[in-house]
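Below: one structure, written as structure tokens.
One chain of protein is taken out of this complex; the other chains stay put.
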Amino acid sequence: MITGYWPYLIHFGIAAAFVAFLLFLTTKIKPANSDKAEKYPDTFECGVPRKGDARGMFNVRFYIVAVMFIIFDVEAVFLFPWAVSFLDYKATGLGLFILAEMTVFLIILFIGYFYMIRKGALQWEDPE
Amino acid sequence: MEIEIIRIIFLTVVLFSIGILGVLTRRNIIVMIMSVEIMLNSVNLLFIAFSRYFQDLNGEVMVLFVMAIAAAEAAVGLAIVIALHRNYHSIDIMDIKALKE
Partner (left out) sequence: MENIFKFQDLILSAPQMILISGALLILLLQVILPGFRKLLAFYITLISLFASLYFVTFGIPGTAFYGLLSGNPEGGTAFQGNLRLNGYIQHYSFLILLALTIILFFIKRVFAEQKLELAEVYQFLLYIGAGSIFTVSANDLMTMYIGLELSSLPFFILAAWDRGRATATEAAVKYFFLSTIGIAFMLLGIALVYGGSGSTMLSEVFPVVFAEDSFSYKLLAAGWFLIIGGFLVKIAVVPFHGWVADVYDGAPSVITAAMASIVKISAVGAVFRILQFMQPDMHMILNTGIIIFAVASMVYGNMAPLNQNNLKRVFAYSSIAHAGYIITMFMFFPESFKAISLRTEASSALYFYILTYALTTILAFATIAYLENGEERGLTFDHLKGLSKKNPFAAFLLSVSALSFAGIPPLAGFFGKLFLLKVLLSAGYYYLAVVMIVTSLVGVYFYIRIVFYAYWDFEDENATSGMLPPFRGIFAWSAAIVTAVLVLGLGFYSESIFNFARVASELIQ
């Protein structure tokens, strides 16, 4: 039934009224044509004058570091379940095997990591 | 409170459809890659739901693999986008049409 939704209507009404009230308030208390408004015509940003555009260019090196971070970060997802269940396996006498298995995984991961360093993916030098 | 499984299936299908729509209608390739990620993650949600429903861990293991592979896929996709941008100076799918007959 529609009647069950009237609290939402009230809520909506209050929200709309509040917005209208705030808009009205700003027109009243805003300093009209003050010196400060002349001085800072830009978007308000913690009182600090704005530097440049938010959609500026980044060095492409940031992108490579970010991609590397994502890959190695997500691989850690396999470590958590392993760590949680390690003690259970250890109790059944399979601890060494489970440890060896994770070691193999980490060795493969580290080969990739050193390959990345070797290729200079983490070296920070300006392209120009 | 238990949520019926059918609702999660509906949620998944809605999210998956949002992903498909994103891939089909958006023109920015980065946004398209994000839409693919939405598709994969909606499936993850379904795996988690079924996993809990069956009290079976297989589904959650699957989620871990999907997450890892999705990260690799995103990395490769972004690398291709960088190479593409160097050639076309645009990542708008409508500008990428050197191969159109």
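A few remarks follow.
Note that the chains are named A and B in the order they appear, and that numbering of residues resets to 1 at the start of each chain.
Everything that follows uses one rule, which is that a residue touches a chain if its C-beta (ideal position, glycine included) is under 8 Å from a C-beta of that chain, and two chains touch if they have at least 3 such contacts.
Here the structure is a predicted model, which is why all the values come from computation and not from measurement.
From the options A:25, A:94 or A:122, the residue with contact to the chain not on display is A:94.
Listed for subunit A, the residues touching the missing chain in the whole complex are 89, 92, 94, 97, 101, 108, 111-112, 114-115, 118. In the full complex, subunit B touches the omitted chain through residues 5-6, 9, 12, 16, 19-20, 23, 29, 32, 36, 39-40, 42-43, 46-47, 49-50, 53-54, 56, 58-59, 61-62, 65-66, 69, 72-73, 76-77, 79-81, 83-84, 86-88, 96-101.
The rule we apply is simple: only the chains that are shown with their structure count from here on.
Computed centre separation for the pair subunit A/subunit B is 18 angstrom, with centres defined by C-alpha atoms. Listing the residues of subunit A that touch subunit B in their complex gives 60, 63, 67, 70-71, 73-75, 77-78, 81. Of all residues in subunit B, only 61, 64, 67-68, 71-72, 74-75, 78-79, 82 touch subunit A in the complex they form.
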